[in-house]
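Below you will find the structure I want to go over with you.
Just one protein chain is left out here, and the rest sit where they should.
Let's look at subunit A:
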Amino acid sequence: MIDAILNTFTVSGLIWLSVTLCCYAISVKVNLFFNGHPASHPLVITVSLVGLALLLSNMSVPQYQQSVSLLHWLLGPVTVALALPIFKQWQKLRHYGWRLFASIAVGGVLAPLLAWFTLYALGSPVALQLTMLAKSITTPLAMEATAQIGGIPALAAVFVITTGIVGAVVSNSVFLLCQVKSPEAQGIALGTVAHAVGTAKAIHMGEEVTAMATLGLCINGLFTAFILPLMFSIVL
């Protein structure tokens, strides 16, 4: 934390932090303009804008990462902050009990296994396979978990966001195709498989869907991030 703060109060730290925050503010506006469409996710736009700025100013990515290390450091506290939505939805969690956990477990196990199997069957490198295991959980947890099991955290962030965007974009047609109309079931599927991006999509679908998506996101993230490293430390 001390390092991160010291890096912030240098000339390049202050400049790049402001640049990043400005790009983010623009991205949020653009996302609102497109009515919150998942493909216009603020991260996609912010990364493109900052990337362009780095290219134009001849700044290398590692230098940039050091200047804005405060942002990266905040990933830890934001992971901790996920306790709050779990606490707020505790009543619902108790109401649905094992049915909720069982539904989340289906998505939480299927999504990474199917993705891993695809890479395994097509003969991709092991580091990519391992990274794919965390693709359905929220980014800060996914990065922590992949670092523990020997995957690549930077790639995890990209896989996770892409998964979320794909999930949110196809969700309406998938639910129609599977004839799932219950808002609870839609919420759980969105939150469990498409994490935070899916939850953002759920906000447009109603309060019940959002509440269930939040639970799916938090519970699946929590369990996957616990179980993956434990499994690997026992096996290896």
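As a working rule, a residue touches a chain if its C-beta (ideal position, glycine included) is under 8 Å from a C-beta of that chain, and two chains touch if they have at least 3 such contacts; residues count from 1.
Keep in mind that, in the parts below, contacts and distances are computed from a predicted model.
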From "NADH-quinone oxidoreductase subunit L", "CidA/LrgA family protein", "ABC transporter permease" or "Imidazolonepropionase", the hidden chain's UniProt protein name: "CidA/LrgA family protein"
Which residue of A:15, A:74 or A:205 touches the chain not shown here: A:74
Subunit A positions in touch with the non-displayed chain are 20-21, 24, 41-43, 46-47, 50-51, 54, 61-62, 64-65, 68-69, 71-72, 74-88, 92, 95-96, 99-100, 102-103, 106-107, 110-111, 114-116, 118-119, 122-125, 127-128, 132, 135-136, 139-141, 143-145, 147-148, 152-155, 157-159, 161-163, 166-167, 170-171, 174-175, 177-178, 180-182, 184-186, 188-190, 192-194, 196, 208, 222, 225-226, 229-230, 232-233
